[in-house]
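Sharing a structure, written as structure tokens. Questions coming.
Shown here: the complex without one of its protein chains, the others still in place.
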Amino acid sequence: MGIISKVTKNIEGKAHYYKFPVWYEYTVGVAGEIFAKNLKEQGLLTGAKCPCCGKVYLPPRVYCEECFEEIKEFLALEPVGVVETYCEVYEDIDGNRFDKPKVVAFVRIDGSCGGLFGFIEGSVQMGDKVKAQLVEKRKRTGTVSDVVCFKKVG
Amino acid sequence: MKPDNVRGKNLDKKGFEEATRVKYDLKAEYAYDMGYAVSRYLMGLKAGKIVGIKCHKCGRILVPPRAFCEQCYVPIDDFVELSGRGRVNTFSISYVKWDASRVEKPEIPAVIELEGASPGVGILHVLGEVDPKDVHVGMEVEAVFKEEQDRKGEITDILYFRPVK
Amino acid sequence: MKDVFIIGVGVVPARPLSPEVSYRELIFEAAIKAYEDAGITNKDVETFVAASEDFNEGVSIFDEYVPDQIGAVLKPVHTIGGDGLMALSAAYLQIATGGFRIAFVESHSKLSNLLTQEHIEEFALDPIYFRNTRLDPKFLAGLDMQSYMARSFAPCDAFANVVCAHRKNAMKNPVAGYPAWLTPEGVLATKPVATPLLDGMCAKPADGACCVILANRDVAEACKRAVAIDGIAFYTAEPHPDTWKWGYAIYAELCAKKAYKMAGIESPESEVDLVEADDRFPHKFFEHLEALRLSKPFEGYKDFANGKFSKKGQVPANLSGGHLGIGMMHEATCLYQLAFAVKQLRGEAGEAQLGKVDCAVVQSWRGLPTQTGALAVLRRWG
Partner (left out) sequence: MGLKLRRKVAVIGAGLTKFMRRALETGRELSFYAARQALDSAGLRFKDIESVVISTAPDAFDGVHMKTEWLADGCGSFHRPYLRGYVGGGSGVFALIQGWYMVASGMFDTCLVVAEEKMSSCQPHPQGAFNTIFDHTLERDLGVNLLWIFALEMNRYMQVHKLGLEEIALVSVKNKKNALDHPSAQIPKAVTVEEVLASEVMAWPVHRLMVSPTTDGAGAVVMASEDVARRVCDKPVWVEGVGWCLDSAFWTNRDLYYPDYVEKAAKMAYEMAGITDPRREIHIAEPYDPFAYKELHHLEGLGLADRGQAPKLLAKGFFDRDGDLPSCPSGGLLGVGNPIAAAGMMKCCELFWQLRGEAGKRQVSRPVKRGVAQAWGDLMQVGTVIVLGV
């Protein structure tokens, strides 16, 4: 059964190294351009409101996933929300250990059914009200990397 | 007329550069296990030889070697040393690199049917020491290996195939 | 109406590394075993389906490399970008059209060859909005686990106990790659990854291959050991993190609803004799059991502590060892669990064999960062 012979000496069982040679540049799309504009110019986040069910998506989409209707109404929203869940992370994506764990949370943005991932400054609990800290205006790119972290408010 | 009302906004190069974009450096790295049959093949290359494998059922001699005959669907293990010579089955003269950039001096990829393997059984490699104008289907070629100390057990241990003089 | 049957399974032992074989050679072994088990040859198969993902393999358009080692050259073959049970579903649907007698399903893992697993996981997130943290993507599991704990009040030990139990179960599964005798203290002492999630709670990657052969009723009737697929479903819930329901496995709920209906199961707790659920992370295991209505919402850990899911309990779960005990093989582990369930239904599970198994449920999840899963209800037949 199976193949007749296999590699039986460690030195023969070699592996061939390869790295994918490409990188990516993603356009942010129709909704993304509105998100970028609001963030860059006003420091506000953007939601997209379904004409059918009224749900507000954040990040904005040009359609409602549930009703599958096209969305044309975009709302500028204050970058404040509620910590829905969080955890303490000890390593970055390359496995480098942090000196001190970072707190990352999913923040449900007020006035929307959506939210973003962000780092939290200081101690945190579920349900805490937080506000996004943005990079200074002239350095903004209009993408989520403009949100440095979230800080507790109130 | 259908399709009607087609949607989408095309960006020219400038428009693309002006659009908001997110850049991402992909880090996708692998170390692929060669396994048994391909290890044998590559050990052969390191020794300056091209090795094929014979199916005991259909009698075909196959390159690159594999641990089973994909047509008879039986495991096989009868390695055969080939001469390192062959014939051009088909070729191209390519001015385009893998990333679509252009080169002045073309590369000449070819499928080379190897002597000693079954008819039609070839491998992909490139031709060298030849004027592109002189390349033709059926041309007799031979493998040119790297110097022994430079060979690592990789397909590039064969520098290229050149016409048999 | 029973339309589609499993007539053979082939599994090679899962292990962390497999340098002695290429992916082709690895899959060939599993395929040969499945053919042997079904008592057929590759020539009898009319359609082939393989589950694979390009970036797990490190090959774009991986379906190129599928046919040779499963004996499918110049035959109808396609891959499914999904897990093993989704490939099984694709084969099921093809047989159900009436157009095919025998279908072959393959899935495998060479995850040891993937050096940058975390980067590939992050690469599955939306590039514009959700790749911003550059963290070990297990933070997504950490967030989900935190949410589950807050809703259920489950203590940390509850999760460590799952790891201990499943890795112990793996000792009786000869193809499992991570059998171990652990204590909860040992698990809780492992390094934190995304607290509350600890490293010892995450299923570890493995290499392996599993093939399953399906057939229609005519073929199955001539086959003494066929197992019926009584229900099958695959669902996607909310594809993007902004609308995820943290702490729930909605995809598994949707699957259970559909597949139970197909199989005529009304009271899963009393009708299911064995469940094999996805346990890449212990809290996901609880979420899945709850979604399958084998526990009440947020009470999975209590039932677990009370022995409901042990070998002698009401609904034995993951006796195969699951992802934690067999090894995490992305698309393939669920087929290992399926093969284990098939052996139980046939009474061939050796040391792990349960007394009476008439109905087994196998559930899968596509892993981070998806909200997609599948489910199969298997029944002893004939």
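Each chain gets a letter, A, B and C, in the order it is written, and its residues are counted from 1.
One rule holds in what follows: a residue touches a chain if its C-beta (ideal position, glycine included) is under 8 Å from a C-beta of that chain, and two chains touch if they have at least 3 such contacts.
These figures come from a predicted structure and were not determined experimentally.
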Relative to the complete complex, which of the depicted chains are touched by the chain excluded from display? A, B, C
What is the set of subunit A residues that contact the non-displayed chain in the whole complex? 16, 18, 20-33, 61-63, 65-68, 70
Using the document's contact rule, name the residues of subunit B that touch the chain not shown here. 1-13, 15-16, 19, 24, 26, 30, 32, 34, 38, 41-42, 62-64, 66, 70-71, 89-101, 106-107, 109-111, 120-126, 132, 137, 154-156
Residue by residue, what part of subunit C touches the chain that was omitted? 46, 53-55, 58-61, 63-68, 72-82, 86, 89-90, 92-94, 96-101, 120-121, 123-128, 233-240, 250, 254, 258, 366, 369-370, 372
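Assume only the chains that are shown with their structure count from here on.
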Where subunit A and subunit C are represented by their mean Cα positions, the distance between them in whole Å: 28
List the centre-to-centre spacing of subunit B and subunit C in whole Å, with centres computed as mean CA coordinates. 36
Taking each chain's mean CA coordinate, subunit A and subunit B are separated, in whole Å, by 41
Subunit C: positions in contact with at least two other chains: 19-21, 25, 28, 58, 113, 119, 127-128
By the touch rule stated above, which residues of subunit A touch at least two different other chains? 2-3, 6-7, 13-15, 18, 20, 24, 26, 28, 32, 143
Would you pull the subunit A residues touching subunit B in the complex into a rising list? 2-7, 12-28, 32-33, 36, 141-143
In their complex, what parts of subunit C are in touch with subunit A? 19-21, 25, 28-29, 32-33, 36, 58, 113, 118-119, 122, 126-130, 132-137, 139, 142-147, 150, 191-197, 238-243, 246-247
Which residues of subunit A touch subunit C in their complex? 1-3, 6-8, 10, 13-15, 18, 20, 24, 26, 28-29, 32, 57-59, 65, 84-95, 101-102, 104-106, 113-119, 126, 143-145, 147
